[in-house]
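Questions regarding the structure given below will be posed in turn.
The other protein chains are all here in position, but one chain of the complex has been omitted.
Chain naming follows the written order as A and B, and within any one chain the residues start at number 1.
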Amino acid sequence: MNESKSIPVSSSASSGKMLQAMVGIGVLCALLIVLTYEGTFDRIEQNKAVALEQAIFKVLPGITQTEAYQFNENNAFSLLDSENTDREIIYAGFDSNDQLVGVAITTSGQGYADILRILYGYDIEKEAIIGIHVLESKETPGLGDKIEKDANFLENFKALDVSLNENKSELNNTVVTVKNGTKQNPWEVDGITGATISSRAIGDMLGLSTKRWVPLVFKNKDSFKIQKVEE
Amino acid sequence: MADNNKRNAGFLGSIATAPSTDEFIKGLWRDNPVFVQVLGMCPVLAVSNTAENALAMGLATTFVLLMSNILVSSLRNFIPKQVRIASYILIIATFVTIIDYVIQAISIELHKSLGAFISLIVVNCLILSRAEAFASKNTIGKSILDALGMGVGFTFALFCLGAVRELLGNGSLFDYSLFPANFQNWIVMILPAGGFFTLAIWLLLFNSMKKKE
Partner (left out) sequence: MLSKTLHISTSPHITKGVSTDSIMRNVVYALLPVVFFAVYSFGLSAFLVIITSTVACVFTEHYLCKLSKKESTISDWSAVITGLLLGLTLPPIFPLWMAFCGGVIAIALGKYIFGGLGYNVFNPALVGRAVLQASFPVAITTWYPSFLPERFSNIPSSTLAFPFMEPDLDAMSGATPLSAFKFDQVSTATNDLALGLISGSTGETCALLILLGGIYLIARNMMNWRIPVAVLGSAFVLSGIFYLIDSQAYPSPLFMLFSGGLMLGAVFMATDMVASPLTPLGVWIYGAVIGLLTIIIRLWGGLPEGVMYAILLANALSPHIDKMTQSRVYGTTKSKVST
């Protein structure tokens, strides 16, 4: 074996030969990629759907099925149709009696390191947030990522009050993060020592998002129904 | 490129006397891609924060290395010299795209934690250097051995880093907790800075071991 010998191709290859080689390799590679894509497409889509579904089931404990709804221009919700992909989407969760339990809503905001994206579950009957799940986070491991792991912090979101005022147009109180250990009211989020900024970001995001969505969802709660006829 | 080629050839030429059964072993130890050649530092530093990530990254790289070496070696008489780099990159990129799909199909979670670094296997100079310096001049059989040796060596090195970083930074190995619950994690180890520290210490150990030999 001698690796130092020159490449075993004549140095004066014609343009035709070069073209032939590049096109040949290109076609071969394209074929390989397309084959893999076709072979894995279903599996990947399924994985993504499962991941999202698991998150929805996590933030809305007790549901057995879920449907995606889109938010239309006329301030109403309708079942997601695949043509209007630019619409904002929320997910409704139903229990085994086909009764609406709540909705799961995604929201995002600036965390410590990068944009944070979370999914939270809003229980319409309890008028409370009953679970959150961090979809995307680049927060510092061991510090900022406590928002995903810290049991005391997650405890905040088992029943976080987002009740509406009497004429159901606005929230009684805005969700807000307070300093660790000073939570007094059900709408306050108890922050994390050592992850002040990340835990505040969660509170702020929830505050903004619930302010907008909760009255809308509550007003339109009858439009979320299991529609078995539509296939 | 010609200069680079010569330097590569000179560097590898010094071990050219080894018998061909040695193609596999050399990547593990004497020419270890990370500890000796210090190639592909981007994934080594970035995706070695846990043992699992390190292993997955190492295996993905080994797959791409193996497939690209096979294809480059089998096409070595067909690819004209002038367009060889473009061809190699095309071949490497193909297999990176394939492994990207495959990992997504295996686990979205794993794909998320490896992040952009799967796509960046394309620019891992280890793979291009094996294609250019070895596969383009040797038979398929030898190229397979070379790719496996280098790939396993790369995976081994990544695992060395990943294991130490996860052990100190998270108190666990493959997510399995090894210490009492109140073990104080050295958070710096899972941060990028920890990658540099750990790599430096491994290089120190590796070099002192080689010196003693």
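Just so it is clear, a residue touches a chain if its C-beta (ideal position, glycine included) is under 8 Å from a C-beta of that chain, and two chains touch if they have at least 3 such contacts.
Small disclaimer: the values here were computed from a predicted structure and weren't measured.
> For the chain that's not shown, point to the residue among A:Q20, A:Q70, A:T196 or A:N220 touching it.
Of these options, the touching residue for the absent chain is A:T196.
> So that we can see where the missing chain sits, which residues of chain A does it touch?
Its contact residues with the unshown chain are 112, 142-143, 179, 193-194, 196-197.
> Name every residue on chain B in touch with the hidden partner chain.
Its contact residues with the unshown chain are 179-180, 182-184, 186-189, 191, 193, 197.
Throughout what follows, only the chains that are shown with their structure count from here on.
> Centre to centre, by mean C-alpha position, how many angstrom separate chain A and chain B?
Each chain's C-alpha centroid was found; their separation is 33 Å.
> Quick one: which bits of chain A touch chain B in the complex? Just the residue numbers, please.
1-5, 7-11, 13, 17-18, 21-22, 24-26, 29, 32-33, 36-37, 39-40, 43-44, 47-48, 51, 140-143
> In the complex of these two chains, what residues of chain B are touching chain A?
It is residues 9-10, 12-13, 16, 20, 49, 75-84, 86-87, 90-91, 93-95, 97-98, 101-102, 104-105, 107-109, 133-134, 136-138, 142, 169-170, 185, 187, 190-191 of chain B that touch chain A.
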